[in-house]
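Following: one structure in structure tokens, then a few remarks.
For this view, one protein chain was removed and the others were kept in their places.
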Amino acid sequence: MAIRNLALMLVSGTLLLAQAPVKVGFVYVSPIGDAGYTYQHDLGRKAMETKLKGKVTTQIVENVEEGADAERVIRSLATDGCKMIFTTSFGYMNPTAKVAATFPNVEFFHATGYKSGKNMATYNGRFYEGRYLNGIIAGKMTKTHIAGFVGAFPIPEVMMAIDAFTQGMRSVDPKAEVHVVWVNSWFDPGKEREATMSLISQGADMITQHTDSTVVVQTVEEQHKAKNVWCFSYNSDMSKYAPTSQLSGDITDWSNYYTTTVENVLAGKGVGPNVWDGLKDGMIKIAPFNAAVPKEVRDHVNKVMADMKAGKVHAFQGPVLAQDGTVKVPKGQVMSDKDLGGINYYVQGVVGNVPKG
Amino acid sequence: MGLDLLTYILFATVMAGTPLIIAGLGELVTEKAGVLNLGCEGMMSMGAVAAFAVAFSTHNYFLAILAGMGAGMVMSMLFAVAALTLMANQVACGLALSIFGVGLAAFVGKPLESISITAGKPIAIPLLDRIPVLGPAFFQQQPLVYFSWALLAAVAWFLYRSKLGLVLRAVGESPVSAHAIGYKVVRIRYLAVLFGGAMAGIAGAFMVVFYTPLWVEGMIAGRGWISIALVVFATWRPLRVLVGAYLFGGCMVAQMFVQASGIHLNIPAQFLSALPYLATVLVLVLISHNRSNIRLNSPASLGQPFLPDV
Partner (left out) sequence: MWLKFEQRPEPSSLMRYLSPLIAVGLMLLSGMLLFYVLGKSPVAGFKIFFLNPIKDGYGISELLLKATPLMLCALGLSVGFRANVWNIGAEGQLLIGALAAGGVALAFPETHSPLLLPGMIAAGAVGGMLWAAIPAWLRTRFNANEILTSLMLVYVAQLMVSWLAHGPWKDPEGFNFPQTKMFQANAMLPVLVTGNRVNAALFLAIGALILGWVFMNRSFMGYQMKVAGQAENAGRYAGFSAKRAIWMGMLVGGGMAGIAGMSEVAGPIGQITEHISPGYGFAAMIVAFVGRLSPIGIFFASLLLALLYVGGEQVQQYLGLPSAISNVFQGMLLFFLLASDVFINFRLRRMARRQ
């Protein structure tokens, strides 16, 4: 009798627990805005929340500066009862690891980093796949054979993007050159604008960015008629800021990842493996083609995309040569994830040298 | 390509230098009256946010500039009351204004952060813009660029050719003597501070409405402080403010162009970025060293409170 009551209590107790919505925390490095890196994360969060309606509630803190203060914010989400916390910027890596060590019952997920642990996993997107495809479009449509890239910091993620874009462009236009300007910030509209203008002044007619504001595409849109320049957006589809000049873009869609990950934790599967998803998992997409993109180009890109999803084509398939001529990936092979994660060189076709400071 | 590139660089330099000229000239007038207002960054930020809000809701860019000007003046009023009427330490007041202004702008501007507007259109000056190289660089610019040149002429005329300008300079040199003659020192200083605020507000408006058509916390990115440095760099002379602003602006854009060209430079980018600040220190040293030189140029009573009837 007592055992039956106990069992009833346990069952109803777990049912109650299962029914109380689980708190999921998100830490953003910049304001959400309406385009850009954080905006895409927030779209993913919203999609997850809709799909798992009733089972989770989310708590977000935006514009949290990387540095010593981030630890306090992350910790406060944990003490607030969040069972999962997603920290979306590289600079949160050490603070996340520290808090994870203090809260073994909370699962932590860190984006774009490299430290993980028992209750901490990393996640990242294969942005370079979308870059390769954008590069093909650029190579097919450029008139000057020069592309311009506005970069933030010379870290592997950005180098991968530049190199993949270059590989894609040169796969259809062996004469193509990519010029790079570093603005040393993820978000600095003034500098991004000046960088764009300086690239245009060098003759680049295909411009893209690995920074976070909409100014690059807006500047290209402004100069589009006079200079016949086109752009590719990053993270978000920015065509509403550049309706005539955006040819395509490299879009990140975190919704599948967030939904699946949260479901897994709810099902008791724990923090799971480190995730690095791309085209085939639906995390990376390209923005809709501009009307100006001819059918022949669209078909080519779609074919390559299908091949990439099937694993037949890789953005860094051999031969891949560094700027100085060394063979990084011989013909017939494909760059390993490990090597990808440490790219700190330009491939052939990129003009200029990687900044030392 | 060579000359074309030069045009680009000059164009970018002019754009980058314009907010510095406007804010710098405003600060120059303030300092000529003997008041050191370190709150430029805060005034520019509020001017920017106000201008952006008005530009977004009314699509009237002229109104937006007026709004920026107004916001700058309101902020400078805070400083003026604290430093001129309550006679508090000017350095502290300026600092408070810059911290408060930047914070308030971030605060008020929060709902505006996701919005984008179309940037103001440049206006070409006919004939002049046909001049090779220089034409497109200087005469196909935003209206506020032309305003900055007009402002320079107006400020120079005001300070050195008008009676009120003479009085203002006298107030800056020796407020006690000016007071003895019968000039209303505090009132003139108020006007000077308000003018400085108005200009800072317009400079802020330029940043968000014409330069990069969006608002985000921290947009001004230190340009207010650079404008203050600029006044010193220019040894408190209006024309030199323009030259200095283009030099500073040029430094800021030059490294972009160098990178874009693919030229191999072994100098770290940070060193190039540091040049304007080091240059300012150097100029400050050079002009201060010669005591008569500095007496000639910097307002003698700069930063010191004036106590009437004491």
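As written, the chains take the letters A and B, and residue 1 is the first residue of each chain.
Keep this in mind: a contact is a pair of C-beta atoms (placed from the backbone, for glycine too) under 8 Å apart; a residue touches a chain by one contact, two chains touch by 3 or more.
Nothing here was measured: the structure is a model prediction, and the numbers come from that model.
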Task: Pick out which of A:Thr50, A:Thr102, A:Thr244 or A:Asn302 touches the chain that's been left out of the picture.
output: A:Thr102
- request: May I ask which residue of B:Ile123, B:Leu239, B:Ala274 or B:Ala300 touches the chain that does not appear here?
  value: B:Ala274
Statement: Considering the complete complex, of B:Asn89, B:Gln140 or B:Ser174, the missing chain is touched by B:Asn89
Message: Tell me which stretches of subunit B touch the chain missing from the display.
response: 36, 38, 42, 78, 81-82, 86-89, 91-93, 95-97, 99-107, 110, 217, 222, 225, 228-229, 232, 268, 270-271, 273-274, 277-278, 280-281, 284-285, 288-289, 291, 294, 303, 307, 310
- line: Against the hidden chain, subunit A presents residues 59, 61-63, 65-69, 71-73, 75-77, 79, 90-91, 94, 102, 114, 153-156, 159, 184, 341-342, 344, 355-357
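Rule of thumb we're sticking to: only the chains that are shown with their structure count from here on.
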Message: Centroid of subunit A to centroid of subunit B, CA atoms only: how many Å?
response: 38
Task: Can you check the complex and tell me which residues of subunit A touch subunit B?
output: 31-35, 63, 148, 177, 179-184, 187-195, 197-204, 213-215, 218, 222, 241, 351-353, 355-357
Message: Taking the touch rule as given, give the residues of subunit B at its contact with subunit A in the complex, in rising order.
response: 1, 4-5, 8-9, 11-12, 16, 110, 113-116, 119, 207, 211-214, 216-217, 219, 221, 252-253, 256-257, 259-264, 266, 268-271
